[in-house]
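Just passing along the structure, written as structure tokens.
Just one protein chain is left out here, and the rest sit where they should.
For chain A:
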Amino acid sequence: MEVDIGGMKITNPVMPASGAFGEGMDRVIDFNLLGALIPKSITKYPQRGNRTPRACETKGGMINSIGIQSKGIDYYLKETIPYYEQYSIPLISSISAESIDEFVEMSSIIASVTSVAALELNISCPNLKNNGQAFGMSDDITYQLVNRVRKVTDKPILVKLTPNVTDIQSIALAAERAGADSLVVANTPLAMAIDIHTRRPKIGNIMGGLSGPAIKPIIVRQIYQVHEVSQLPIIGCGGIMTADDAIEMMLAGASAVQVGTANFVSPTAMIDIIAGIQTYMEEHQLHRIDELIGGVIVMNQREEDYI
């Protein structure tokens, strides 16, 4: 089940999605069974997050707009990282920042902590400002941002892409050219829901990110597209509820997966998914995860006919 993510070896391909995982879950599952640990994105300064309601349920999913409620980097270095040091698996720090300079500054500080195995640059949170605008919507900015961070650390850099783009391939390539080690495909699609009786948006921040099983086909498509053009290992993220979903993303081109909303529904989801992948591999007599990655069979379907 071992996978290599840009030089970081993980014992199995299942890890939590940042923001859908936290310390409270240690009461329910053994963290050491996961592939890696990713605490909620950290910001430089403490921030309160968005107004409530911050989440609402939709058919087959949920919309959230938390706005990265955060205790700031000092707390993170003093409390969060030491807490995760008790576990033996790689710790990936997810970073959110307001400018390229801030990304560079925070990456440099956090990457210098020995126990941090890799950085995830969250350039795709839809919930901060400007109608869901994110750094990861421009290939130029993505390139500059990743390139600048690349200069301050040798640790693996995972870049979490946004699905809210016209051409995810160009953004993926920009991140790759700039020196990223892995691409997380993807963050949440920007969404909205309205209460028809009160006529009010169901989310305090009006819009939010859609997650859950409803978005999986979009993400499978984007993984497939990114895998077509990029050599980097892909971490699939968006709508995985079961091992079957994870395997589907691997066949589309993902080397590993992140699990988010499923944790809320069943806190043991990640453990069940690991076991399910194992069972599938045995049934199909596969010896390595590599045999799954990008294994979708596309025949007699000329893409030119569709595009």
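The definition used in the following text is that contacts are C-beta pairs under 8 Å (C-beta built on N, C-alpha and C of every residue); 3 or more make two chains touch, one makes a residue touch a chain; residues count from 1.
In this section, contacts and distances are computed from a predicted model.
Undergrad: Which one, "Cytochrome c oxidase subunit 4", "Sugar ABC transporter ATP-binding protein", "Dihydroorotate dehydrogenase B (NAD(+)), electron transfer subunit" or "Metal-dependent hydrolase", is the UniProt name for the chain you do not see?
TA: "Dihydroorotate dehydrogenase B (NAD(+)), electron transfer subunit"
Undergrad: Any idea which of A:Met62, A:Ala134 or A:Ile277 touches the chain not displayed?
TA: Considering all chains, including the one not shown, the answer is A:Met62.
Undergrad: Touching the left-out chain: which of A:Arg27, A:Arg199 or A:His287?
TA: Only one of A:Arg27, A:Arg199 or A:His287 touches the chain omitted from view, namely A:Arg27.
Undergrad: In the full complex, which residues of chain A touch the absent chain?
TA: Interface with the chain not displayed, on the chain A side: 19-25, 27-28, 40, 48-49, 52-57, 59-62, 64, 66, 69, 212-214, 241, 261, 263-268.
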